[in-house]
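Scroll down for the structure; my scribbles are underneath it.
Note that one protein chain is taken out, while the other chains of the complex remain in position.
For chain A:
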Amino acid sequence: MPAHAGAPHSRRRFLAMSAGGAVAGAAALSGCAMQVSSGVSGKGETITAMVNSGDILPEQIKQAHKELGIKINLVRYDITKLIAMLTSGNPPDLVRGVGAVDLPFFAARDVAEELDPYFARSSVLRLDDLDPVNDLWRFDGRTQGKGPRYGMAKDFSQDSMYWYNTAAFDKAGVDYPPETEPITFEEWLDNAKRLSQRKNGQTTVFGGSYWGLTRSTLLATLTASAGGSLFTDDFSRVDFTTPEARKALTWCIDYCKARVGTSLIQPDPNGWDGPTYQAGRLAMSNSGYWLGGMIYPDKKLAEVSRLAPAPVFAGGPRISACQGGTGLWMPRGAKNKDAAWRVFEWFFGEEPAKARASGGWGIPTLKSLRSLMPAQEDYQKRVLKVQESELKHFSVVSFTPYTRADALDALFNQIAPAAMNGQISVDTLAGRLNSAINEQLKRGKEQVG
C-alpha cells in the first residue's frame, strides 16, 4: 500500500528510515573528516600533522604560516587514531614516529612515502649533511638502516648512556665512573647497589635506573653489546637462548631483582626518571644526551650531573645505539605532499631545528647544526666532550618489521615479572619469551606477506 499523507509510519519503515539516516550521517561525517585534511599543494595550503604536544609549538605554527604560507593543523598523536585515519584513506600529511622501532613496521606495510626524490631536490636537507642516525629511517624491505629514506629524526641521543649525580657518589663513597671509557654492565649494577639507600622498606635514594627506551630496544641493544643479535637474519624470529641474548636477559633480570631502579616490579609513579633524578633521589639514570635539556636549567643540578658512556659486557663490542630517533614520516596517502615536504624541510632544517639544537634536548640530526649545541658553561662543555667521543661508537641496531615494539614489550611485561620475582629461572623465561614473541612475529610476517 502506498504511503499517503496522514498515514501512520510502520515500525519497519521507520527503522529502515533510521538506518538510512544513520548511513547518510556516517557518510556526512566521513565527508566532513575528509575536508579537514584535504588541501591543495603549495603556498596558502593547510596540512595536518599528527604529533605530540611540544613537538611543534603554537608559536612555531604561527611562524610557519608567516614564513611558508602554510597552515599546520595539529592532531595529537594516537596510534589508534592513526590506524583509523590510515585505514579510512584519510591520513595526516606528517606523522610522528620513533625511527628505531616504528619505521620498519609502517614501511613494510607500504603506508609510508619514500622520500628519496624529495631529498634529492632539497637544498635545505642535503644528504651529505644528514647524521648517520637518520639511517634509522631507511628500510630496504627487509633490513632497517639500508634502502630508501622514509623519514628523518628531529634529534637523537645514544640511549644506552647514563647520567650520574656526583653528590650521590660522594655520599656513598663510590668512585665516579670514567667519562670516556665505559665500565662493564656488571660494574654498573654493582655501583647501583652500593649507591642505593633504604630505610623502613623504602628506597630513599635509587642507585640507578637502566630500563631503556622500550624493553624490546633495551634487550636488542643489550644483546648487541654482548656480541650477538636478538633477531634472526630475516627478523622473523627472536632467540633468547643464544649465549649473547641469554647474557643480556640475565643481566636485565638481575637488575630488576636488585631493585636499584625502576622496573616492572618497582614501578615509578612518574613514568620516567626526570623528577626522581631532579630530586636527588636517583644516582644514575639510563638516559642519553637529551636529559641535559631538563638538567641545564637547574644550575645546581647541572653542576653535579655528568654523562657517561654506554656500559659494555666484558669481552663484548663497544656499542652505543640510538633506541629512539623520533621524527616525522609522510604517509603514502597524504593529500598535500608538496606542502608537507616544505613543512618537513622547515621543521628539520630551519628555525625549529636550530631551536632544538641549542636547547640541549637532543643531538641535532644535521651535522651542520652541531655547533649550536649548548657549550657555554663548563658542565655543558664537559658533557659535550663525552658525547662527541661516544658518537664514534654509534651503530644502528635493526628492528623487526613484523611487529611494533609495543607488542614485544607487552609480551615481555606479561611473562617476565615471574622471573623478576624469582618464580621462574632465566632459561624458562627465555623459552617462554621465544614462544610468545615468535608467535606474534609469525602473525606479523603472514600479514606483511
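Rule of thumb we're sticking to: a contact is a pair of C-beta atoms (placed from the backbone, for glycine too) under 8 Å apart; a residue touches a chain by one contact, two chains touch by 3 or more; residues count from 1.
Here, contacts and distances are computed from a predicted model.
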{"item": "Per UniProt record, name of the chain withheld from view [\"Sugar ABC transporter permease\", \"Aspartyl/glutamyl-tRNA(Asn/Gln) amidotransferase subunit B\", \"Lactate utilization protein\" or \"Acylaldehyde oxidase\"]", "value": "\"Sugar ABC transporter permease\""}
{"item": "Omitted-chain contact residue, chosen from A:Q266, A:S358, A:S389 or A:N438", "value": "A:Q266"}
{"item": "Contact with the hidden chain (one of A:R109, A:R194 or A:R318)", "value": "A:R109"}
{"item": "Touch list for chain A against the chain that is not drawn", "value": "6-9, 11, 14-15, 18-19, 21-22, 25-26, 79-80, 83, 86-87, 106, 109-111, 200-204, 262, 264-269, 271, 281, 403-404, 406-407, 409-411, 413-414, 417, 421, 440, 443-444, 446-449"}
